[in-house]
Every structure is written in structure tokens, then in C-alpha cells.
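Omission of a single protein chain aside, the complex is shown with its protein chains in their original locations.
Entry: chain A
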Amino acid sequence: MKLDLADPTWQIDLPRHRSVAGDAPVAGCAFSRDGTVAAFALGDGAVRFLPADLSAAVPAGAAPVHKGAVLALAADPAGTGFVSGGDDGRLLRLALDGSVSEVANQKGKWIEHIATHRATGTVAASAGKMALVAKDGEVREFGPHQSTVADLDFSKDGGRLACAHYGGVTVWSIGQVTLPPRRFAWAGSHVAMKWSPDGKFIATGTQENDIHVWRVAQAADMRMQGYPAKVRSLSWSADARWLYTSAQPVFTAWSFAGKGPEGKPPLQFGQEGAGLITVVAAHPTAEFVLGGYDTGEVQLGDIKSRRSIVIRIADGSPITGLAWAPDGFRLALGNERGDLVVIDLRR
């Protein structure tokens, strides 16, 4: 089966989906490594699981695992479940059977961001000005950084960890060989960051509604302006050719093929939404991309045909989480109101 946006039936029917009321704002969502379970981080401290299979029974509501709100969630790269971070300062490992184990506890700090590296089974989390790196039952700390860590991400091979903070990005070597950290400087506050899947570029969204991109090898940098709001969501296409960005009413992709994006406008495509995109998520393998809007609308875009279709109608509640299942056909999304949604794109 293929995703074909030119197929006329796509233009008419919304895909099959299941929506469950989560009762609290969604901070993010993710699929488990095997793709069988979608998990949603909630503002009441719970992480709610829904089966990826729309015909399977929905388990009862989940008890809070964090005191306060869950702020970060990712698939556990070293297990079948998930890892979560909360404003109670705890980094937790959540098994699919509901059992919980504590990876780290930093009382008084918020665990706001989590990055994972699948091949090495490593989890990184921000805790105030420090970055925590957990692997094989051991937790190491990197920092302190100039300010609270605003986002983090692994290099392609998992040997380095990039941390965004005021004034730029610091890249730590976290593997066997310990090298001094590298600094990529740009003044101001950086609010989101993603390392390209080919390892060549690090992109950030800034407080000043720009994006900033460094070439890792040369430490040369570029700045892209013209957004009406902060770019809080960045997503690289699987082949590292495109950097998708939020904060526009249509899909906006910067080309990193060939000479890169310098001096060229971004490619913009798809149907113009009534609001701005809040979350973008590139497809895990193919040329598709998901965009969730501050109106609640969700579109599926195809950069090859430059088309998009609406897969969820605007309902007024901003999309706050959007994730592809590893199979590339299912997706999970959550919004500010607390709707937990699993969609199956297969017809």
C-alpha cells in the first residue's frame, strides 16, 4: 500500500481514527519502538497508552507517574516502553505493563526535553543547566551550560550530544573518546534544536522568530528570517535533504541538498491553513510530512507532488504533539484540550 495524495478519495474522506479524552493538556506523544503502542504525556502527570491498532480495546485511564505535569516523552531506545520527564524533576522509564522505574531524580529542576539514540540505547534529558545522559543503568551529567538547556539531540552515531542554550549550542563528546566540548555561537535564546540525520547540520529556532543553522564540519552558520512567530518545531526529512519548520500557515521546507539553502527561499507548499503550524513531523522514511496547526487542523503533505490534504479538521485546540509510528502509516496526535488521537492512514 502506498500513500497517494493525488488519489481522489483522499480529498473526501478523513482517515480512520480513534479519539479519547485525556482530561489534561498533551505535552507530547510518541510510539513505542515496536510501533504497537502510542503514548501521550499529560498535564496531570499521567502517561496514557493507546493501542496503535484501532480495533484493539482501549485500556482504562492511567494513574499519574509524575507529580505535576509530564513535560517530555520518547520511545525507550533500550526497551519496549517509554521514557518520560516531568516538572517533578524525575526521569522515568515506563514499561508497557505499567511498571515504572526511576532513571534520575533532580528535585527542584524540570526535566523538559528528552532525546534518544536507538542504535546505542542512550537517553539524554535536560535538567536545568545540565544534560543527563543515561545508558546501561549509568547516568552521567554534562554542563553546566550558560543557561537552562532549551533542547538536546544526538549526532548520527550517538557519540555526541548537542545542547541548545543562550548564546548557541554546545556539542559534547559522550562516547568512549572524550574530546573537549565544541561551541557553536549565536547570541540570544534558542528555543528548539534538531541535528540533521546525516550529521552535517544543527538547526535551532530562536526567540527572535528566526532559524539558525550551523554546518558542523566548518562551524559556518546561516540565519533564516521571516517567520511571524517562534519556530518551536523543526523536523529533518529522513534523507536529510529538507528541514521542515513550524510557524507558517503552509508547509515550509529549506533545501539542504547540493549547496544548501543560502540565498534561496524555502519551498512552501500545501493548502494554506487558517492559523500557523505548531508541530511538524517528517515521515520516518518517505517524502511526507505532517503539520499540526494552532487551529487544531492537521495536514499531511507530500513534498514530491507539493500537495497536501487535511486529515483532521480544525476544532480550535492547538496541536501540541504529533508523531509517526515506525510503520509510516499510523500517527498519534494530541492537543491542548487533551484529545488523544491515533490515526491509521491506510485505506
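Heads up, the rule we're going with is that a residue touches a chain if its C-beta (ideal position, glycine included) is under 8 Å from a C-beta of that chain, and two chains touch if they have at least 3 such contacts; residues count from 1.
In this section, contacts and distances are computed from a predicted model.
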- [ ] Pick from "Formate dehydrogenase major subunit", "ABC transporter substrate-binding protein", "Cytochrome C biogenesis protein CcmF" or "GTPase, G3E family" the UniProt protein name of the chain that isn't shown here.
- [x] "GTPase, G3E family"
Task: Absent-chain contact - pick from A:229, A:250 or A:267 - done: A:229
Task: Which residue of A:6, A:274 or A:313 touches the chain not shown here - done: A:274
- [ ] Specify the residue from the set A:59, A:98, A:226 or A:316 that touches the hidden chain.
- [x] A:316
Task: Where the unshown chain meets chain A, residue by residue - done: 23-25, 27, 42-44, 67-69, 71, 87-88, 108-110, 112, 128-129, 147-148, 150, 166-167, 187-189, 206-208, 228-230, 274-276, 278, 294-295, 316-318, 336, 338
